[in-house]
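Heads up, one of the protein chains got dropped from this complex, but the rest are sitting where they should.
The first chain written gets the first letter, and so on, giving A, B and C; residue counts start at 1 in each chain.
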Amino acid sequence: MASKFEYNQEALKNLQIEDPSILDRLIDGESARQAHLKKERGKVDKRMSLKEAVQEFVKDGDIYADSGFSYVRTPLQALFEVMRQGKKNLQGIGSPNTNHSYGIHYGTFKYSHNSYLGAEMRGTDRSYSKAVKEKKVKILSEWSHGAMALGFKAAQLGAPYLACKSMIASDMVKYNPYVKVVDNPFKKEKDPVCLVPALYPDVVFIHVQWADKYGNARIYGPAVNDIALAAACRKVIITAEEIVPESDLRNTTNTNVIPFMFVDAVVHLPYGALPGNCPGYYYWSREFWEWGIRIALSGKDDKYLESFWDYWVFSCKDQFDFLEKLGGVRWLNKHQVIERALNGTNEDDGIDLSYESVIPKWDEE
Amino acid sequence: MASKFEYNQEALKNLQIEDPSILDRLIDGESARQAHLKKERGKVDKRMSLKEAVQEFVKDGDIYADSGFSYVRTPLQALFEVMRQGKKNLQGIGSPNTNHSYGIHYGTFKYSHNSYLGAEMRGTDRSYSKAVKEKKVKILSEWSHGAMALGFKAAQLGAPYLACKSMIASDMVKYNPYVKVVDNPFKKEKDPVCLVPALYPDVVFIHVQWADKYGNARIYGPAVNDIALAAACRKVIITAEEIVPESDLRNTTNTNVIPFMFVDAVVHLPYGALPGNCPGYYYWSREFWEWGIRIALSGKDDKYLESFWDYWVFSCKDQFDFLEKLGGVRWLNKHQVIERALNGTNEDDGIDLSYESVIPKWDEE
Amino acid sequence: MSVAPANPLEMLAYVVSRHIKDKQIVYVGTGLPMVGAILAKKTHAPNITLVYESGGQDPIEGPMPWSVADPVTWRKSPITMEMALSFAQAANGYVDVAFQGAAQVDMYGNLNTHIIGNDFLNPKARLTGSGGGNDLISLTENTVIVGLQTPEKFPAKLDFITSPGHLYGGNSRKEAGLLGNGPVAVITQIGVYDFEPVTKRMRIKSLHPGITVEIAQACTGFELLVPEGEIPVTETPPPDVLEVLRNEVDPQKIFIAFPPR
Partner (left out) sequence: MSVAPANPLEMLAYVVSRHIKDKQIVYVGTGLPMVGAILAKKTHAPNITLVYESGGQDPIEGPMPWSVADPVTWRKSPITMEMALSFAQAANGYVDVAFQGAAQVDMYGNLNTHIIGNDFLNPKARLTGSGGGNDLISLTENTVIVGLQTPEKFPAKLDFITSPGHLYGGNSRKEAGLLGNGPVAVITQIGVYDFEPVTKRMRIKSLHPGITVEIAQACTGFELLVPEGEIPVTETPPPDVLEVLRNEVDPQKIFIAFPPR
């Protein structure tokens, strides 16, 4: 199929991308504009269940953007529902894109636009490494966090592309068909810059603390790339800890970051960022991540991976089941207190970040 | 003098700019970076008087950015002090750049980067028209609001330039030496875009409602271009209605928009946006603007213009003198009540926007 | 009770309001577009969202703004946007229609707000410059032009193209790389115009009561296209709408006093 865009041929060859039209939608600003023009314009109640939102708005093959920051305000419970519904062949993108490796084994994700996968000091993601080697995932592009973030920003700004000083002279430009290193036309002296096109993923879930039923939304803590993603993506679903009256948001004008017209659906989803951190609401489950890395992301025999996701995703029907497994109300209260103490809004004497192991230790079987 | 940059030759010719090096500093990102690297890095008390700040940070010939929006949260009292101190040959820029016409008669401003001068429905700025014809001001570039705003955004993002869909096919590109209409290299089909370089003015005053003594600052109401300008400009002076303890700002993390390290000086300047509007604090003086347009901006004999600025700028030593002339505490309280009623935070029954004429009617002499 | 008929500015404001459909997202400039949009919101289109370039949008109801940056434009808005992001809303397909005025309009709906006279460095009059005008017509899906019509204001050739409409007609707008449909209507005190689909030349759509093609042409510096058949008479504001306009939208007559103050 003929592509509408000019890609870096070396990167197409290095990545063995034979049909580059699979790359098009991510940078097709005109089609994103058309999608935006077709959205509901009135203020209507956009609430629906998470199941309905995933059914209606996630299509097989979509470019699915990871929002938040790895395990901070990331809509992990929405991602788990996407896995449960058996969506297929998604392209994963995000800065970072840590969480998109989970579904590869199940065919949920088949394509990667990579910036960073892993859990920082807790370890690299060996299951992703294994998936790459076994060709269960196909890499479509490699990015730095900054360059990808600028791609989302360009989209938010209505700028078809922008120049930056990241990515230059790295091998990533040989493994990214989108970016172009060119000479800055404003300067007489040679001045190489990297051109980053505006990036328009198909679908993003954004987990916020507060939204109204129309989709106006407010975020507490780092917004990371989410304000830009909300403006760029073709389909935007807000999952919210709390649905508040519109009048509440009208009293915090300067703190709200997403306007209703960008939003297709609003899901009331308390605990929607679990097992990650929702600023002001609950701290993450360190234990989940430690064990996730040792089991699900270990790259060992698939039976460990399957046992982990069976337990945490496929045998949970919703986030309440998940929370019960973490430890229910006792766990929740402790992690609410920890979160607020770490935010500096509760007394922080004697914060105890240790944990009892409640999680089955599959790899010690 | 040789310029370091590639300018649109047609625009240089049309604008009769013989020495284009005068244009360089606005797009010289490397020199802005060097200026930023030399700033104080520690948290030190940066408070000083407005007089001191203008003396120290405004140099003759600087590119001076208008912040806020014409008469909303614009640091007009700082501008008046710049005029009083007899600064010369400034380049005016801003989106809009309405207020930079006032000082042209006095030599304060000699150069224009134009986007919009005038007071909307209240009238065009005939004094600027007169100054153009009399060659008292030299136009260096013409912009749309959006393209200039993107130039500031590019600077804020550390992006040497970006592409946009504004300005294309307008005559402004023949009167703007900076921008370039080129073909989008990402598309196979022809797709003209306008390249806008990152814009780095020399100096900006930003009037905010709340700042701490280090320069951390919070804005209520529209930020317009000010967050970008704070990141871009070589010298940044915050004028603030109130200096609050750092701890106050630490409790409003998601509402603060300027970090201390961008800021060179902090001026406690209550009523610093007068005769304009400071959101949440006071409404503007409609009477001042009506008479300003009829007298100072009328383009009639210079004696009217001089009588106006003599009265409002040169015979005031500070903003308190100015406020006394507007009507002192009676005027102030009325405009505080109006402002809050218009903000929706005071009861709005019976808002009275009419005014008694307290201003001498020079043109009826 | 009898209601005085609409003056030309009231008529303009009313026709502007009729060009807004309910639930649209409407980008408004200062003056009559603002009056017309607020009238629409108070009458047939209560669910529209108003967007202003200073950053406010979707304000709760309040007095008539004096400017596009008036506190009323962001009165308890659910969000305010930085200027660059406000225009980006239009570029990204989140605005349905923008209304704007101009000092000069040509037969292709190109606009001049820069200079009168053909010497840029020594013009007869220097005007405001672009402001957001160039951005809105370049980026928004549909633009409606609003203004007073005279042969000088509707000249055969603009002294300066600030804001591109259909450029030279035909496909020239699209080929230039601009977004959206460009100008779709022109509203004046004389009539309402659209653009003929192929040539993209300005064409009479309706004329206000008492206006003939000859009068319209006499007020125009270029040849107006005249549609086949009978030319409709522009609908005039019914009394109840006029009362809303006069008593609720602009009771101080800031924008609708005629002659203008």
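The rule we apply is simple: a contact is a pair of C-beta atoms (placed from the backbone, for glycine too) under 8 Å apart; a residue touches a chain by one contact, two chains touch by 3 or more.
Predicted model, so just to flag it, every value in this text is computed and none were measured.
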Touching residue (missing chain; options A:8, A:77, A:115 or A:253): A:115
Residue among A:85, A:124 or A:336 touching the omitted chain: A:124
From A:71, A:186 or A:205, residue that would touch the chain that is not displayed: A:71
Missing-partner contacts on chain B, residue numbers: 32-37, 40-43, 155-159, 212, 216, 231-232, 246, 249-251, 253-254, 256-262
Residue numbers in chain A that touch the chain omitted from display: 14-16, 69-72, 95-96, 114-122, 124-126, 128-129, 132-133, 139, 142-147, 149-150, 152-153, 164-172, 175, 184, 190-193, 221-225, 227-228, 277, 279, 283, 286, 339, 342-344, 348, 351, 353-354
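Convention: only the chains that are shown with their structure count from here on.
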Separation of mean Cα positions, chain B and chain A [Å, integer]: 38
CA centroid of chain B to CA centroid of chain C, Å: 27
Shared interface positions of chain B, touching two or more other chains: 150, 153, 164-165, 184, 191, 193, 221, 344
Sites on chain C at which at least two other chains make contact: 60, 74, 76, 80-81, 84, 87, 91, 139, 179
